[in-house]
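Missing here is one protein chain; the remaining ones are kept as they sit in the complex.
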Amino acid sequence: MENTNLKERILEISGVNPRKCMKCGKCSATCPNYDEMEYHPHQFVDMVEKGNIEPLMASESLWTCLSCFACVERCPRSVEPAKLIEAVRLAVIRAQGGNHLKPQDIPDKLDDELPQQAIVSAFRKYSK
Amino acid sequence: MQRIGVFVCWCGSNIAGTVDVKQVAEMLKHEPGVVFSTDYQYMCSESGQNLIKDAIKEYDLTGVVVCSCSPRMHENTFRKAAASVGLNPYMVEIANIREQCSWIHKDMPVGTAKAVILGRAAVAKVHLNAPLTAGESPVAKRALVIGGGIAGIQTALDIAEAGFPVDIVEKSPTIGGKMAQLDKTFPTLDCAACILTPKMVEAAQQEKINIYAYSEVDSVKGFVGNFDVTIRRKARFVKEDLCTGCGLCTEKCPMKKVPNEFNCGMDNRSAIYIPFAQAVPKVATIDASYCIKKKTGKCGLCSTVCGVGAIDYDQKDEFIEQKYGAIVVATGFEPISVEKFDEFAYSQSPDVVTSLEYERLMNAAGPTSGTLLRPSDKQHPHTIVFVQCVGSRCDAKNEKGKQYCSKVCCMYTAKHAMLTREKYPDTDVYVFYIDVRTPGKNFDEFYRRAVEDYGVHYIKGMVGKVVPENGKLKVQASDLLANEQLHIDADMVVLAAAIEPDKSARPLATMLTASMDTNDFFTEAHPKLRPVESPTAGVFLSGMCQGPKDIPDTVSQASACAAKVIGLLSKDKLTGNPCVAHSDELLCNGCSSCEKVCPYGAITYADKEFRMPDRTTAVRRVAQVNPAVCQGCGACTVACPSGAMDLYGFSNQQIMAEVDAICK
Partner (left out) sequence: MQVENKEFKPLIVAFCCNWCSYAGADLAGTNRLNYPADVKIIRVPCSCRVNPLFILRAFQRGADGVIICGCHPGDCHYTTGNYYARRRMTLLFSMLDYLGIEKGRTRVEWVSAAEGQKFAETMNSFVETIRSLGENKRLEDLRCKTE
């Protein structure tokens, strides 16, 4: 279960120290997309700390995180869970090397409610 | 030339095992000035000490070198022995040939050679030793307590009980502090006013206690036993000796829209006011920033209705100078501002309150006369969410909060939750906690009662956001044990705000040259063994100013602090450490370098007249060290560019001589 190498890489990419977490759950309390996630922000932190990363990489939750950074903003311990999720996502993308979002697909996905920043960051992340 | 005796100790086999003590004694005999040298099995024993005493008398020794264990161990023993036969104790030097020689070197020739060198260095130092006498300073038998909360009151009462006069300086118009604002106190639930107000009255009636309310410390000079303090008595515009506290003026005052601090601004008071019914001293105060007469010159209604003519619009600040032997800091705390935590919507809805505000809402003397009504529509709340650790236990990088645990929030939240459920059983009460910390007598039992007997819902998790919507507060929170996100429609949200030291603490610390930590709590002289003393001699710490604590802890610390003050004040004279700095006035050029590095403010400057070579006189500014304040660190001796500063017991020449002896 323990995957030290992977854990170290995730910590390096994210610059997050999950040991700072005091398990207050404010990240999950503040998460606007909580119900869509199999693993919630506080679980992410806990699972990375325990090296239990494969289930995270396989989970849909990775892609349901909105990267709104509410958890980063409100974490009293400055753990920054969203950065950790982002790092796991990057680990998956790097492993696959695929191109998930093409520029021509974007117009169809546009939505008035969707913040523009989300599209920009999604494009940056999911395309090569 | 000194006549020096050298005494080499065997310490059984501790030293003699790896150092040839006979040879050390023999070698040191040939050092200049050494007239006697011997070795003995246990120098620290009665007979060893007698050996030293006899030799001092027989050989008329002026200096003694003991080659033995660390000076931290037996320097005092040998100094006392020397003093008992008339040799100045500061003429004794120790060469540490046990901890720093025999115990770490296995090889006899190596150990012996090093012991000889250490002995030589000590002999070289003794040559330059001078007899020292510890200075004495008188003790002013009066204590100053800064802050009139429960900590200050308790300390003052205990000191007064021992017969010493005490002055309490309190910046607000009445003593009582934060405890006066509390409703009930955990874990016994007795009412705060019922146990505090008798103490306030006792303080007012105690002959030895003098209360300077609505006053502040303006300046502090001097040192332990001899502080010169100036106290500013702020103008109340009411003659304290005439006012009877009848309150007629407060009723008639036309300016009634002043936020009432005592109720955390949740209701209004008049511009002339008495903070609360049990205030001590019970005297009215005019708030000049709201008073119509003070602002426009027209009105004067209070002066008209006052039957005793106590109103004085032209009153000025008054300054009192007083000498004190000891100063107690009891400046207390305040809750942090929770506006920064915008996720809790404190500034968006009046129904989001801090715990101290909730305390006032529950209090019979509060803005709602003790009926729990939510501030927005004065309706009875049915769902109340308590949020713990708001601003406590934050990471150092988090600029909004504090790193420490505020210690009292777990218990007062349990109290609030319990009292709410007791008075209004139809209310749903949720407490969101990270950890429930209840280390204290009857504390955990209290918390369990809140859960088991009163049915308070304790949920492990944190509130993420609060959104005011249609007269409700939408609370989004996590329940970590159920691994769920909760959405609660609450009527009120109560934030357990972290506490921080009172804002007046830092300027006061500068005045007192007392040290503070990064959170502005005063630091204690030793965190375990000297918890109520500041590292600055004569300054003592009482209550929250030193760190978060509840009422029982505060009162214990206040009494402990009083015991330390009484111990100091019952001395007639203080004996100092004679190893202090002194300046050579002929060399000093008055540059102030030494003053700047002195952590104790022991250095002052005086203009002195000097005779010049041409028989004229010139006035020069020279440094003077107060030996009662100087602790002998020596920072000034190095800072001094002209070499005028030196340290008794560790003089420049003495240390140079040691260097020379070692590097021979």
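General remarks:
The letters A and B name the chains in turn, as written, and every chain counts its residues from 1.
Keep this in mind: a contact is a pair of C-beta atoms (placed from the backbone, for glycine too) under 8 Å apart; a residue touches a chain by one contact, two chains touch by 3 or more.
Here the structure is a predicted model, which is why all the values come from computation and not from measurement.
For the omitted chain, the shown partners it touches in the full complex are B.
Note on the undisplayed chain: of the listed residues B:42, B:103, B:404 or B:424, the one touching it is B:103. Touching the chain that is not shown, out of B:34, B:238 or B:579: B:579 (per the contact rule at the top). Of the options B:39, B:357 or B:658, the residue whose C-beta touches the omitted chain is B:658. Here the missing chain is touched by one residue of B:48, B:89 or B:111, and it is B:111. Even with one chain removed from view, chain B keeps its contact list with that chain: residues 70-72, 96, 98-101, 103-107, 110-111, 113-114, 117-118, 121, 515, 535, 579, 597, 599, 631-635, 637-639, 647, 650, 652, 655-656, 658-660, 662-664.
The working rule: only the chains that are shown with their structure count from here on.
Rounded to a whole number, the gap between the C-alpha centres of chain A and chain B is 46 angstrom. Considering their complex, residues 343, 389, 393-398, 401, 434, 460-465, 476-480, 483, 485 of chain B touch chain A. Across the complex, chain B is touched by residues 20, 22-31, 34-35, 40, 42-43, 70, 74-79 of chain A.
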